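To start, the structure itself, in structure tokens.
Removed from the display is one protein chain of the complex; every other protein chain stays in position.
The letters A, B and C name the chains in turn, as written, and every chain counts its residues from 1.
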């Protein structure tokens, strides 16, 4: 591997700042929970399904508990207490509550008996997830996986059955990872839709059934092509924790999960987001899922050259939040992107400087490298060339998770043929340049080295500043993506709940410990 | 510039072998001339035009002289003698001969008087050419030229007027060099067609009028875009010397001119070719024209990896023949190509090794780098990517004359839009990677370095062998392009003529001396 | 040179140009839901012919798996189009400079105009509307926030039509600037129609200038949907501002 000279002391300093920043946030939200964390916990308990109006039972139960002023102690114990009294399953309790046949009460819900029962039920749930995780490891053992950079393809027809066709075809064409893009707007729904869906815009609804159907299809495809195919979805928006649970239950392998994306790009309340990302990542960690962070998005609203350091700074922060939630370095897929204006002279040199710097600052992270999008145009022939140079940059700097650029990026969500051409492009470049990274060195006195050092210095500086003012104020000051959000504004604020003294949720202790066998992360 | 470690002693040895090889050939053909050399000399004297059957007057006169057994003394003096006696211009003499009104005789054709008159007329012709050369230099002075790699585009509609449209458009799109591809088969015509032509297959006839029309159009385009536009044509086939003269008279700037291409790819007689290339290059040299050699063609019939050393060996030989004809290093555009099978792992590394090696072995040569052609397919989208990597290789290794790859290479001669997309592709890559070559070094212990050393060693070895067996035998043994030709076989053999003791042709002395002001080569 | 006159065939029709006038060469590519074999290639050729092309040649065919095949083709268009018959529908206004626009507003309205912008419904793409409204602007063209005589309010992304209209009434907006980027399954048509319906229901449609923009928005489409103007790629603040003020004057709004 070619190497840049990196000021390790500066890296350590930046990492230290990020750690302090993350702790500050953790303190600020201690003592709080959210409606979706409680719903997620109920899903783990086994509650699923919707009422006749299509409202998920977990939403009904949680709202019911709120009305009864029981939510502050956590949704689990009141439900378990009812199960105990009525001799019902969690699902039966939820159905009863939904049809008004049952009202949940405090009763003995925080007795040791109920707490113990809750703990038992919770560890059962954890065993299910651990089993999925083991199955993944066995399948990878048996089938193996492709070489890095992994080819990551998205499907986004809006119809899960069309998605399956396209995903299967993509696997046969060479994809290692399939991401099912979500329909526009789902991130702002405060509930998770139910069942198999065939109507979506710019993407397909993330539902547990859709997850299951795609998982099944990709397992079959994996057997056919003799390679484990990774499944990705979005653990993001107002229901992060619930989607994390769905992903854990249906054996997804990767999830887009960012500590700040919801705040910055979806105007979701800060505390809500920080709480949700913590719980959801904890579930991801336990399920052996690799997360993908969203720094690449900054470069769609801010300039990729001027704001390169904000990407690096954000990655340091995302890394610390991730470690706090129990994720291993091998599970932290930090995101960045090839978004420098194609008309800028030597732009490719700066892309290399950025990509190589990040590669060396996070040596164990399965970096997620995003293709050019913002400067793609309706000229698909030029687009093929932009994507080719992105592929070159990726193999030259040893990236891990390689999102395939689409020649039609500026036009439509990918057609079957667009995806084929993207795979062909990447496979050709990766193969013909297989060992290029081992062959070249960057001149220590050169422009690339100078640019890398500059970006690192700026990022460390920025983190030092945030350490002083705090992350929430930093976001308020537009320090990421040129977008400003107020600490108390944003969507989903009402879903933030102050925990009572008797709040009880065993999942945190059970999952933070990590899965039984620790080296069993879905690592590369 | 990035550098490979080169065994300079080995380079010197190889160059020495090539020099000996070239001298051996020169000796072998000493005392011979060819029909087209004589026709070329008459063209320089001012004879042009065709008879009613479209047969060029120079062909008629030369055949006439052959019948009169006067050719052995050279075509010039008998004609000049007739001019002197009849008080006619050369053109009038030719016309008279053509309509049978005049029979050329020996008479006093080798008297000092006639020789002197011939010398005067010849130096007049040389002055014309020197003037064109100066005009080129002034235009370049005033208009300037693009940065290297120069964008070299071909037009090949078959119709000179369509060619002009496309060439002008190409210049506006960014082309630095326009090559008018010749119609298939012209290289095997033993005469040069006359006048403006609109019918050709896969290319347009090379005629002096077509040269003039395109030159005029490109001068206008050059003024419009504020950049001198170079014009290229093929000084190749059975009429090399005559086309060289036409190019000199119409101020072409580059000519494809290879010392062996005609033999190997057109099965033209060896002696004929060696004589013709010597004379034609002498004219090119005097006219300040940059030649382009044809080693790239080897890789269309032989494998680009296995036979890489034959390209280098041939370049050493072409260099020596060129220097013998008075060409300056800055006029010797040695050819090579990006033709390694795109499916081969690390193929790009080997392309870099070859291109960088040649760059360093011939530091002053304006290298001509040809795009992928053989492995291009009907899949134009993959083609764009193959061409993009070719562009990357070119800018990474500092090539000079960059032939643009066409995404439709496997389908048809370029459409207007194909050319636009090719220019766009190259300009994007060159600009975004402008200084990449300065930024990277090749690992001294790496695969690229090792491959380069291997190819150089093989080439030196091959030249040493040829030095023993001689070039003609080497060609006979398929040592170039996997094609074998017999020394005495091939087309145009009858055109090889043994010179008489009184053979007289002043152009050789006049031109070999080089143009009056010597640093005035059309150099880069 | 005026190519219209010269570059037509005998019937005065314009045809695609490959390397010779009127050769009609067209490149195209598509996927067929057929397994990859000779029959599929024939089908691809037939598709080309059914589009009225001659000399159709399949230059590339690839197996996409799952019973799908991809094709690249070239063919020659035999007919042509009559350019003289074609009309370009574009908004009637001429673009003024920032300063000129401010002056124009002072002269004709004597008050600050209120421009309300949003990327409506499920669409979360703000870069476009930001480029028009925010101080920073786009490609060095300052946004509406920088105009002295304009009060520019950018509601950002995913604003429901109802909220948008409510805000418009509250702010007494003179112009509504709507952005729609996502067009998949024609979701933008539904969104844009919904907004107009609400405005009409509220009876305020003709009290304000209503414009829409986006990469796939044309003026023609905008008119069809009941908007006053539509703006496509590479629009700048001065374009939309110029239209709005001239349109207000035309409609004698005060």
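Please note the rule applied: contacts are C-beta pairs under 8 Å (C-beta built on N, C-alpha and C of every residue); 3 or more make two chains touch, one makes a residue touch a chain.
Computed from a prediction, not measured in an experiment: that's the story for all the values here.
If you put the hidden chain back, the residue from C:29, C:126 or C:235 that touches it is C:29.
Contact with the undisplayed chain is limited, among B:165, B:309 or B:447, to B:165. Within the complete assembly, A:410 is the residue of A:410, A:436, A:459 or A:496 that touches the hidden chain. Where chain A meets the chain that is not shown, the touching residues are 157, 159, 162, 166, 377-381, 410-417. Annotation for chain B: contacts to the undisplayed chain at residues 156, 158, 165, 168-169, 172-173, 183-185, 188, 201-202, 265-267, 300-301, 410, 412-413, 415-417, 420. Where chain C meets the missing chain, the touching residues are 1-4, 6-7, 14-18, 21, 25-35, 38-39, 42-43, 46-47, 50-53, 57, 67-68, 77, 79-81, 83, 86-88, 90, 216.
Operating definition for what follows: only the chains that are shown with their structure count from here on.
The distance from the centre of chain A to the centre of chain C, each centre being the mean of the chain's C-alpha atoms, comes to 34 Å.
With centres set at the average Cα position, the gap from chain A to chain B is 60 Å. Within chain C, residues 29, 62 each touch two or more of the remaining chains. Residues of chain A in contact with at least two other chains: none.
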